[in-house]
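One protein chain is absent from this view; the other protein chains keep their places.
== subunit A ==
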Amino acid sequence: MTEPTASIASGSPSSSGSPSSSRGARRAARAAGEPTPPSGIRRIRLPQKLRNLELALLLFACVINAGAIVLVQLGALGAIDTQLILLGAGLSALVLALHISMRFVARDADPFLLPIATLLNGIGIAMIYRIDIAEGDTGWDSAAVRQIVWSAIAIVCAIATILVIRNHRVLFKYTYLSGLVAIVLLLLPLVPGLGDDHDGAQVWISIAGVMNFQPGEIAKIALAVFFAGYLVRNRDSLSMVGRTFLGMRFPRARDLGPLLVVWALSMAVIVFQRDLGTALLYFGLFLVMLYVATGRLSWIVLGLSMFLAGALIASQVLEYVGNRFANWLNPFDPARYEAEVGGSYQLVQGLFGLSNGGLIGTGWGQGRPDITPVPQSDYIIASLGEELGLAGIFAILALYLLFVSRGFRIGFAGQDDFGKLLGVGLSFVVALQVFIVVGGVMRVIPLTGLTTPFLAAGGSSLVANWIIVALLLRLSDTVRNHPRLVIDG
């Protein structure tokens, strides 16, 4: 089976909407039919079973995304407006461009990650669009239009990642460089003039006053690469020695250094950047990768107790952390509900929204998610819960579950330790972020401001998560490209 050279050129990100979809149909038809005889071609290809499965799921996801936008318009406007649907179609074309570039450079990559990410991204856009309608934002004021543009940038970044990084082991060489990059990115918002104090948390930078960016989101990828490389190099001393106490082998005091450094880093994030969620995310990531690398439970016990101690002290000393804890424990206390600063109004409105949704939701465009403050970013899960109900939320959580399980799977099947750790780290960071946000909104843990991966409005988060998708795809491709032997009984 051969590919005409022309499709390499049109497979680039610049391709427009219509040709990709017709090419997609042709591919599907070709996959179903007999292999074409080679006629003046350079090499013969096997049918790309995985890629065809991916294409089918991808088209399915695009159909659901279009359906969501149409339903929003029917529910909220009562009529269909073609402009945003066209923008959405452009996005589908980009996703298909990513799919096509994978046919050339990552043929054996996992077929499920891309459709899942596409569907989550599309549902997020539909919800943000629905909030825009409620708040009367149009044009460039509209968060949905900005989200679509950011998604396009993010997918282009993902295509670039998959084209540039041909083997994940390249990243191993840049272990310490990516550690440095992570620290610099974390410090950027604290630089005077560049930082942008946004809702109390100093995690934003503002470029020329136009573009707001959250460098911490990109830092989590750099940190995952750094932790993976560092732990592969140093895990022997972290796992082999130590003394046994209470049935667990605890590390020597001098091996506690890395854990203490990361702990201090997260505490600094809590104190200086006033961002509890990000601190929990970084620390949790390090702890899990340390556990996976060494296989010793004592690290988890030590690390969790250190973090809990730090968080408890912070809740006593720092006012904003104390407010979060109080809101979590007592949201329906009238004093808390009516407090001007740091009250539980948002949390309670989110809970009301979720309960208004019930089992199957009020329907797209028919609930009132806009009552909750920031319904399109931090609280998008409550908005979705109101309009799609329990059934919709569970479908979304199931999608995250599948995404993360594929990531762990890629890590598990990895042939080298660095790839394994990186795969587990990258997918765990998505899982932990979903847990922190959804748990915060649903009052399982104290609420902290993080974006819901793929769903929430926010460019930096989209870019970071699409790069994670690209890296996982790259990892899964290298895993399958190893020598294999099949013995059929």
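In the analysis below, a contact is a pair of C-beta atoms (placed from the backbone, for glycine too) under 8 Å apart; a residue touches a chain by one contact, two chains touch by 3 or more; residues count from 1.
Here, contacts and distances are computed from a predicted model.
In the listed set "Leucine/isoleucine/valine transporter permease subunit", "Ribose transport system ATP-binding protein", "FHA domain-containing protein" or "Multifunctional fusion protein", the entry agreeing with the UniProt name of the missing subunit chain is "FHA domain-containing protein". Touching the missing chain, out of A:Leu71, A:Ile85 or A:Leu318, is residue A:Leu71.
Interface with the hidden chain, as seen from subunit A, comprises residues 53, 57, 60-61, 63-64, 67-68, 71, 74-75, 78, 111-112, 115-116, 119, 360-361, 363-364, 366, 388-389, 391-392, 395-396, 398-399, 402, 406, 409, 413, 415-416, 479-480, 482-489.
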